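A single protein chain has been removed from this complex, and every other one stays in its place.
Every chain is named by a letter (A, B, C and D) in the order it is written, and numbering of its residues begins at 1.
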Amino acid sequence: MGEFDFSVWQPSLPFIRDGLLFTLRLTLVAMTGGIVIGTLLALARLSPIAPLARIAGAYVDLMRSIPLVLVILWFFLVIPFITGSPVGAETSAIITFTAFEAAFYCEIMRSGIQSVPRGQVNAAFALGLGRAQAMIHVILPQAVRNMLPVLLTQTIVLFQDTSLVYAIGAKDMLKAADVVGKNYNRPVEMIVLSALIYFAICFSLSLAVRQLQKRVAIIR
Amino acid sequence: MIEIRNVSKWYGQTQVLNGCNTHVAKGEVVVVCGPSGSGKSTLIKCVNGLEPFAQGTITVDGVSVGDPKTDLPRLRARVGMVFQHFELFPHMSVEQNLALAQVKVLGRSVEEAAARGVALLDRVGLREHAAKFPGQLSGGQQQRVAIARALAMDPICLLFDEPTSALDPEMIGEVLDVMVELARTGMTMMCVTHEMGFARKVARRVVFMDHGEIVEDAPVAQFFDAPASERAKSFLARILRH
Amino acid sequence: MIEIRNVSKWYGQTQVLNGCNTHVAKGEVVVVCGPSGSGKSTLIKCVNGLEPFAQGTITVDGVSVGDPKTDLPRLRARVGMVFQHFELFPHMSVEQNLALAQVKVLGRSVEEAAARGVALLDRVGLREHAAKFPGQLSGGQQQRVAIARALAMDPICLLFDEPTSALDPEMIGEVLDVMVELARTGMTMMCVTHEMGFARKVARRVVFMDHGEIVEDAPVAQFFDAPASERAKSFLARILRH
Amino acid sequence: TDLGGTLKKIRDSGGITLGIRESSYPLSYLDDRQQPVGYHIDVCNRIVDAVKAQLKLPALKVQHQAVTSQNRIPLVSNGTVDLECGSTTNNEARQKQVAFAPTTFVTNVRMAVKKASGIRSLDQLGGKPVATTTGTTSVQLMRAHEKGKGIDFREVYGKDHADAFLMLETDRAVAFVMDDNLLAGLIVSSKSPADYAIVGEVLNVEPIAIMLRRDDPAFKKLVDAAVTGLMKSGELDTLYTRWFLSPIPPKNANLNFPMSETLKALIKAPNDAPAESFNKK
Partner (left out) sequence: MNYHWNWGIFLEQVKAGDETYLAWLFTGLGWTLAVSLTAWLIALTIGIAVGALRTAPSRLLVLLANAWVELFRNIPLLVQMFLWFFVVPEFLPREWSLWVKQEMPAKEFVTAALCLGFFTSSRVAEQVRAGVGSLPRGQRDASLALGLTLGQAYRHVILPQALRIVIPPLTSEFMNVFKNSSVAFAIGVRGMALIEARTRVPGLIARSG
C-alpha cells in the first residue's frame, strides 16, 4: 500500500459524526442504566436475604464470564424466538449493553460499599438512622466518591466496547469509518482516524474525571 | 437507666461475652476498662443493639434491647454514642453532620436542626468550624464534633468507646474536658476508656473486663486502691507504671 | 555522632522545617517532642535521608547525608530506625524480617543472619515467636520485633519515631522496657516520643519543636522544671495534665 | 404469533426488513452516502413492490438490517430479516434451514492475484498465504479441487471481503479466493485496478439467490412469481446491464462482467436448485 492518503478523512466526517452520536448515545444510556441497575444488584448481593443475594450473584457471574459479543449476538438472535417479534438493532444494543454493564458496575459498587468503614454504618445506626437512610445518606455517597476512578475506567471500557455492535449490524463510529474506508478503498487511513478519535475522547474523558475527582474527593 | 443482665455472646465458636452483669443509674458515670480484646467494645455496642447478643437481657430506660419487637432505630436515637475513630461522615460538612439525624430521624426542620447544631458547636468550642469538612479538622476537634453530634439528638444517656485512644496526646485533654463538663451536668455515661485520671475525677464505678467476663465492678476508690482480683491488679500495674 | 545544622525543608509552598540545629553525641539519648504536625517525623527522616531537605547539612558519623555523592543505602544500613506503625514486612515471618537486610545489604550468609536474629529475639523476649508472621503478634510484640530488626544491622545509632503511640496502653510498658535497656547499654538514640516518663528516665536532652522550628533544646531536668518558652510550657501543661 | 406467516407479519407490522451486505459488489453494498445499493437490492425492491401490491399497502415501510456471512441465516430464521438481499450461495445444507428465491446470479469461485506475482494456477500456491473471508468455504474448495490436492495452503482470514482483499493488497496474501463477481468489484474499486487479475481454475459454480424463511409457501410463491416476472419481462437483463456492464458507484467504475451462459439458461428456465446440482460431473 505504501503511501497513505489522508484526504479521505474530509468526506468521511458526516458519517463519522452520525456514528459517533450513536456511540455516545449508547454509552450514555448504558452507563446510566448500568449504574442504576448495578447499584440495585449490588444491594441485592449484599442483602441478608440469602436467595436474593444468590440470584444477583449468579446473574453477575454469568454476565462476567461470557464475552460481550456473544451476549450481543445471542440477545439479538434469540429474543425473537422467545418473544415472537424481532427487536431493532439499536434497541437490542441498548438493552444488552445495559444488562451487561450492570453486572460490572454492580461489582464496582459492591466493593465501593464494602470500602466504607464498618464504623460509618455503626455511627449511622447509632444516630437512629434506618437501614435505607444509612445507605442513602451515608454509605452510597462515600462509595460513589471512592469508586469514581474505577467507575470511569469501566465507562471508558464501555465506550470502547460499543464498537462490538458491528456484530448485529448497527452503525456506530467504527462501522461508519469502516464503510467509508471500503468505499474509498482507504481502510487503513480510516482505521487510523477512528483510533485517533477514540484516543482523543477516552483520554480527555479520563483527564476530565481526574479533575472532577479532585473536586468531589473526600477530604481525609 | 441501663441494665445488663447475664449477657453472653459468641462469634462463631469463640465466646466474647460471658454472663455479663452491670448497670448504670440515671446521672451516673461508669468507666469500663480491661485489656485489648477483652470485649469492652462488644459489650457497649450491645447496649444500643449495634451488636446482637445470644443470651441475657439489656434494658435501656425500660426498653428491652434484645426484644425483636423493639424499634431499634428509635431507641438508638435516644442513646448517644461516640466512637474511637470519631466516625464523622467525611462527605458532609460539620453542620451537615450535626443536622442529618435531627432532620431524618427526629423530623426537625432544617432551621431548627441548624440552630441546635450551632448551639452545641458553641458548647464544644468549635462554632467557627461549622462549614469545614471533618478531614480539615484535627483529631481532637473531630471528636468534639462527634460528641456534639450525639448531643444534638438530646439523648437520655451517652456511650463512649475509647474516645481518646486515637488522639495525639496534646488533644486528649480538650476531649476529656468536654466529657468532664458533661458528667458535671448530670449526663448518664458509660465510657470505655483507659484514662484513669478521668475515671478518678468523675466516675462513680469502674467495670473491669477480661476475656469477655466482668471481673470487677467496684466504686472508683476501691478499684484503684484495693482491686479484688489478681487480673485487675496486674492490669493496673502495667497501665499506670510508665 | 549526629549533627543537624540549619536544616530547612518545604513541601511545595509550605515550610515544614525551619533552620533546625541540634546534635546527638555518641552514647547520648535525645528525645524530640512537640505538637502534631510540628515536623518531628520529617526531621528524623532527614537524618537517614528518607526525606530530602532543601537547605542545611546533616552529618552522621562524619558522612554528609545531603551530599548527592553519599551512598545512602550504605549509610542507612548503619543507622537503625523504628517506626510508629512497626512496618514489619507482613508477608515474611519474624525470622525472615530479621534476616532480609542482613543478607541482602550486609551480605551475611543465611545461617549467620539466622543466628544473629535468634540472639536478638532472645534479647527482646520473643524467641519462641520466630516462625510467626507479624499479623499473629500483638502490637507490643511487633514493635519489639521491629527493634530487633533494626539492631540486627549492628547500627551505630537508632532513630525512633513515636514507637509507642500506636500501642494499646498495656503494651507500651514492654516496648519502653526494651528501649530503656538499650539506652543503658550505651546506644546512641534519637527518639520522637511523648512518653515523658521515658524521657526523664534515660534522656540527656529534650528537643521541643513547633511549626517546623526547634524552639527549645535543653537538658532534661531543665526542660521539665523550667521550660524557657511559652509554647513548651503550654504543650507540657496539655500533655501532663490528664 | 405465527412468524412463519411472513405476509401476515408484514401486514400486522406495516413494515418489511431487508437484509443487506456492506461489501458484496455489485450485488449488495453501501454507496458513498452509505445507502445500500446493488443488483440484488434492486431485485428485492421489485419484490417489495409485489408485496405492496398484494397486501394493498402502498405505504409499506422498508427497513434495512446489515448482515454478515455468519449471522444472515439465524437472522432470517428468527424473523429479524424477511428477505436477505446479499450474495448467499444456495446449497443443500442451507436449504435445510432457509428457502431461496429463484437463482438470480451465478458466480464462479476463482482467485484474484497481483499480476506481477506471475501466479496463474492453484498449484503455484504451495506454502504461500492465501486470503479468504471468514464464514466462507473457499479453502475447502481449493483442497477439494484436483489441482489443489496435496498442496499446503496457508490460509489467512479477513473478517469480510474488503478485509480479505486488503490482505492481498498489502502482500499478506498472494491470492484471494472468492466469488469472481466480488473479486471484480473489489478490483475495480481498488487504488490501482490494473495491478490485479482474476486467474486460475474455476473451483466451483455457485447459484446466488435471495434468501427467505423456510416453510412459508404463501410468501415463497409471491417471491418466486415476482422474480420469475422480472426474468420473463426482460427487466432482470436491464438490471444486470445496469450493475455489471455500466459505471457504478462509489467510483463510477465499470465491472465489464458479461452475463454467463449458465445465468442466461437460468433466466430462460428459472429454478431454485442448490449448488450441488450445478457441480455434478
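In the analysis below, a residue touches a chain if its C-beta (ideal position, glycine included) is under 8 Å from a C-beta of that chain, and two chains touch if they have at least 3 such contacts.
Worth saying up front: this structure is predicted, and the values here are computed from it rather than measured.
Q: Report, in label order, the displayed chains that the undisplayed chain touches.
A: Touch partners of the hidden chain, whole complex considered, are A, C, D.
Q: Can you say which of D:45, D:97, D:121 or D:233 touches the chain missing from this structure?
A: D:97
Q: Touching residues of subunit D against the unshown chain: what are they?
A: Output for subunit D: 3-4, 68-71, 73-74, 77-78, 96-97, 128-129, 134-135, 137, 140-141, 143-144, 156-160, 166-167, 170-172, 174, 213-215.
Q: Given the full complex, what residues of subunit C touch the hidden partner chain?
A: 45, 48, 50, 72-81, 83-85, 87-91, 100-101, 104-106, 149-150, 153, 159
Q: May I ask you to list the residues on subunit A that touch the chain which is not drawn?
A: Considering the whole complex, subunit A reaches the absent chain at 1-2, 64-70, 73-74, 77-78, 80-81, 84, 153, 156, 160-161, 163-164, 166-167, 174, 187-188, 191-192, 194-195, 198-199, 202-203, 206.
By our rule, only the chains that are shown with their structure count from here on.
Q: What chain lies farthest away from subunit B once each centre is taken as the mean of the Cα atoms?
A: D
Q: If I average the C-alpha coordinates per chain and also across every protein chain shown, which chain's average lies closest to the global one?
A: Measuring from the global C-alpha mean, the nearest chain centre belongs to A.
Q: With centres defined as the mean C-alpha position, give me the subunit A-subunit D separation in Å.
A: Centre-to-centre distance between subunit A and subunit D: 37 Å.
Q: Per the centroid of Cα atoms for each chain, what is the distance between subunit C and subunit D, given in Å?
A: 81
Q: Which label fits the chain touch graph of this model best, line, ring, star, complete or other?
A: The chain contacts form an open line.
Q: Any two chains that touch count here, so list every such pair.
A: In this structure, the chains touch in these pairs: A-B, A-D, B-C.
Q: Sort out for me which residues of subunit A touch subunit B in the complex.
A: It comes out as residues 117, 119-120, 122-130, 133, 137-138, 141-142, 145, 218-220.
Q: Going by the contact rule at the top, pick out the subunit D residues touching subunit A in the complex.
A: So the residues of subunit D touching subunit A come out as 1, 3, 13, 17, 22-23, 30-32, 34, 65-68, 71, 74-75, 78-80, 162-163, 166, 169-170, 189-191, 250.
Q: Can you check the complex and tell me which residues of subunit C touch subunit B?
A: Against subunit B, the touching part of subunit C is residues 35-36, 138, 165, 168-173, 176, 194-195, 197-198, 235, 238-239, 241-242.
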